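Data block below; observations after.
Every protein chain except one is present and positioned as in the full complex.
Entry: subunit A
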Amino acid sequence: MHNKTLAELSHALHQREYSSVELTRYFLERIERLDTQINSFISVTAEMALAQAQAADQRLQSGNASPLTGIPIAHKDIFCTEGVKTSCGSKMLDNFIAPYNATVVEKCHTAGLVMLGKTNMDEFAMGSSNETSFYGPVKNPWDTQAVPGGSSGGAVAAVAARLAPVATGTDTGGSIRQPAALCGITGLKPTYGLVSRYGMIAFASSLDQGGPIGDNAKDVALLLNVIAGFDERDSTSLNHPQEDYTAHLNDSIAGLKIGLPKEFFGEGLNAEVGKIVEAAIKELEQAGATLHEIELPHTHLSVPVYYIIAPAECSSNLSRYDGVRFGHRCENPQDLLDLYKRSRAQGFGAEVKRRIMIGTYALSAGYYDAYYLKAQQIRRLISNDFTDAFKQVDVILGPTSPTTAFKIGEKVNDPISMYLSDINTISVNLAGLPGLSIPAGFVNQRPVGLQLIGNYLNEARLLNVAHQYQQRTDWHRQNPPKFL
């Protein structure tokens, strides 16, 4: 059952071949048996899941089920879930039981999806390897010595190991796409504002975007149908009419203009990874797409710009964790300052502290213009690069990550090298564009991801290209050997 697509599972549930309770039990059992190897879940909500599955079965029986009713899902532990611990991967929120549901979670509940649990992640989504989690690192199902990528490492690893058919994640600088690439699955970061941020714990508000993670493009499209949509509780939510993202999956891509930015293929790209990407490009060319060399001249500035803007926003967003109302509070505070200092010193991990300090500095009087303001100006230039590019091409393509998964511990003490693993994904967040990563092959049994970038609200087009590619290849059908 764990190797079935969402469409197949949905069909089986609707045909009453098995019940949602049976399906849910099946995945709960897999989690219990296999997750010790990869540590992809922070909380497993078995009891709640079975109750939801029962309700889903009733809906399926009474004929008012939606396409995904009864299908199990794992939510990244960044989404607030009512009555369930929502830790954001941090000691700071280890004791935080959310009193409300995030819009994404609410939409999944309404559609009848069954929540299996909450997945592991880098602390407050800050990391590219899932090593900053308070709950320990997540391991790559393809090689448990290697990282799964981050920050949605738990969500991606869970789907890659088939512990959940589908999952939600969030992407601030590549946190869905980079782990999807490193674990060989499909993950989409939608256009900024397409998926509501309400109830999604903020890291960098102008960059954060929730998105679907699945085995293949069609699964991702089906989940996007559920979670996308305008939300009046999020002022940055786009009032965009509801689309069916599966509607154009089967369209031909003959004549599709693919842009290949030379900046994505330059220095830093692992040669073997480069070859895999070349092969994928050939495949798409054979499907009728035309190739065009393009330029995104400000790409090299995206990492430095990101590491001003994201920390600046996070330094403010994380001020609410002060030990006063919720979250970790130090023991026996002597006075107010002591309460703040020790609660935060104890509650936050090293990477979070590093970014709070960078961000606080960047926003300080006297430095604001030189850092934050300048970064915003360059952000505009990066965005303009894409606008210009999309005058010539329909989608932009390149490697999601310049390398395959690296060893756990390899980059922990080298933050710059760690930050550079998001070099191809970050500019997409800065511009607010949709980006998709799909598996395109292996280097030494480690997956390689292909990134497709679309113009604003062109998710359907990206999914169409991805689906057409997946019709011609079977990289997405392959499972890690230990999780067959």
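Quick note on the criterion: a contact is a pair of C-beta atoms (placed from the backbone, for glycine too) under 8 Å apart; a residue touches a chain by one contact, two chains touch by 3 or more; residues count from 1.
The working rule: contacts and distances are computed from a predicted model.
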Since a chain is absent, check the UniProt entry for it and pick the matching name: "Fe-S cluster assembly ATPase SufC", "Aspartyl/glutamyl-tRNA(Asn/Gln) amidotransferase subunit B", "Phosphate transport system permease protein PstA" or "Macrolide ABC transporter ATP-binding protein". "Aspartyl/glutamyl-tRNA(Asn/Gln) amidotransferase subunit B"
Among A:Val166, A:Ile201 or A:Ile438, contact with the omitted chain is made only by A:Ile201
Looking beyond the chains shown, say which of A:Leu6, A:Val21, A:Cys88 or A:Ala111 touches the absent one. A:Cys88
Which residue from A:Gln15, A:Thr36, A:Ser235 or A:Asn413 sits in contact with the chain not drawn here? A:Ser235
Residue in contact with the excluded chain [from A:Met48, A:Ala98 or A:Val147]: A:Ala98
Thinking of the whole complex, not just what is shown, which of A:Ser319, A:Gln392, A:Ser417 or A:Gln445 touches the missing chain? A:Ser319
Name every residue on subunit A in touch with the hidden partner chain. 79-80, 86, 88, 93, 96, 98-100, 102, 197-202, 204-206, 232-236, 312-313, 315-316, 318-320, 322, 324-326, 336, 340, 360, 363-365, 368, 372
